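Only one protein chain is missing; all other protein chains are in place.
A, B and C label the chains in the order they appear, each numbered from 1.
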Amino acid sequence: MLSTLVVPRVSETDGAGHINNTVVPIWFEAGRREIFRIFTPDLTFDRWHLALVNMNVDYLAQIYLNTTAEVRTWVEHIGNKSCRLYEELWQEEQLCAKGTVTYVYFDYKTNKSVPIPGSIKTALLHHALEQTT
Amino acid sequence: MLSTLVVPRVSETDGAGHINNTVVPIWFEAGRREIFRIFTPDLTFDRWHLALVNMNVDYLAQIYLNTTAEVRTWVEHIGNKSCRLYEELWQEEQLCAKGTVTYVYFDYKTNKSVPIPGSIKTALLHHALEQTT
Amino acid sequence: MLSTLVVPRVSETDGAGHINNTVVPIWFEAGRREIFRIFTPDLTFDRWHLALVNMNVDYLAQIYLNTTAEVRTWVEHIGNKSCRLYEELWQEEQLCAKGTVTYVYFDYKTNKSVPIPGSIKTALLHHALEQTT
Partner (left out) sequence: MLSTLVVPRVSETDGAGHINNTVVPIWFEAGRREIFRIFTPDLTFDRWHLALVNMNVDYLAQIYLNTTAEVRTWVEHIGNKSCRLYEELWQEEQLCAKGTVTYVYFDYKTNKSVPIPGSIKTALLHHALEQTT
């Protein structure tokens, strides 16, 4: 499991007084940073290999400006050409949002998905959901 | 069906050269503006009545900075206390993303969902998915 | 003068109930789109030539979600290797913000500023501040 602390920003609130719902996908993406590093160690875009194909988020409780939030990230499934992550957003021992994202391993030059190399699969397994529950 | 034109912004691209995937929920929310007006005609937050409970997005094609995009928004389902919208993002006759969002009709003072008034249900029906296909 | 209409988004408000101040630079950048096209007609990043060196914004009045805003953009000064734009944000006949940005004409391969070509200077002059006041 990867844990990423996020300090909410005033610019991320909305007029209803809480963190706007469009910010949750941004924080979840922030929580994937070390996953991205597995695919592209120096995080440079000319070697980027991931393309998002689906995102699903359940919003469970309001998120507040006042206290630090935590994004928890697991690898839920590793397929031949794709992988699915499971993500949770916590604030003060309250689960505020949870969801999944599915990425394909992508060759941006040919615009096609390609098989995930074995070494990357092995590295992803270190964050597998099974090992943490 | 509601149609909202969106001119992509440089700040919405990412290092891979396309519109970042976290921008799609922002554009979809922008496409809900007239839906929000049905619930809160003057769009003021002390009379806000909607709380998002689920968002699901399928990413189908890359989105580019160069040309105007269009968000199409339909009401897919109206329940007792909730409603679900169906949304599509088009760019140059290409369907780039599609998804659903589910909102509950919410009383922010009591923090509880409440039944959607009949007059609002009637107004939502003008954008129902059935009437446009 | 370039005029760009902007429909405020819920995600751009903050807890104080108005458009957050960090959104103004984003809208101003959106208003520069046709300026960017003068430098890079197809808006592709491998031919991008501009680097921002200074931004100054005066915030004059609160900006609201409820009504469309307008960004007005002028070329204020054209130098040898740089140009300065002057920008205004209007909402309901109220000047809400104004500012300047200075860009240098930049070669991203050598990481150096270079002289602005004459043809680009001529195109920029069509939006010069002098011609519109």
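In the analysis below, a residue touches a chain if its C-beta (ideal position, glycine included) is under 8 Å from a C-beta of that chain, and two chains touch if they have at least 3 such contacts.
From a predicted model like this one, the values you see are computed outputs, not experimental measurements.
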{"item": "Sole contact to the chain not displayed, among B:6, B:65 or B:116", "value": "B:65"}
{"item": "Absent-chain interface as seen on chain B, which is shown", "value": "10-11, 13-15, 17-18, 20, 22-23, 65"}
{"item": "Positions on chain C where the hidden chain makes contact", "value": "14-17, 21-22, 25-26, 29, 44-45, 48, 51-59, 108"}
{"item": "Contact footprint on chain A, counting only the chain that is left out", "value": "4, 7, 9-11, 13, 17, 26, 29-30, 33, 36, 42-45, 65-66"}
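Assume only the chains that are shown with their structure count from here on.
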{"item": "Most centrally placed chain, judged by C-alpha centres", "value": "B"}
{"item": "Centroid-based (C-alpha) most distant chain relative to chain C", "value": "A"}
{"item": "Interchain centroid distance [CA atoms averaged], chain B/chain C, Å", "value": "28"}
{"item": "Multi-chain contact residues (two or more partners), chain C", "value": "10-11, 13, 17, 65"}
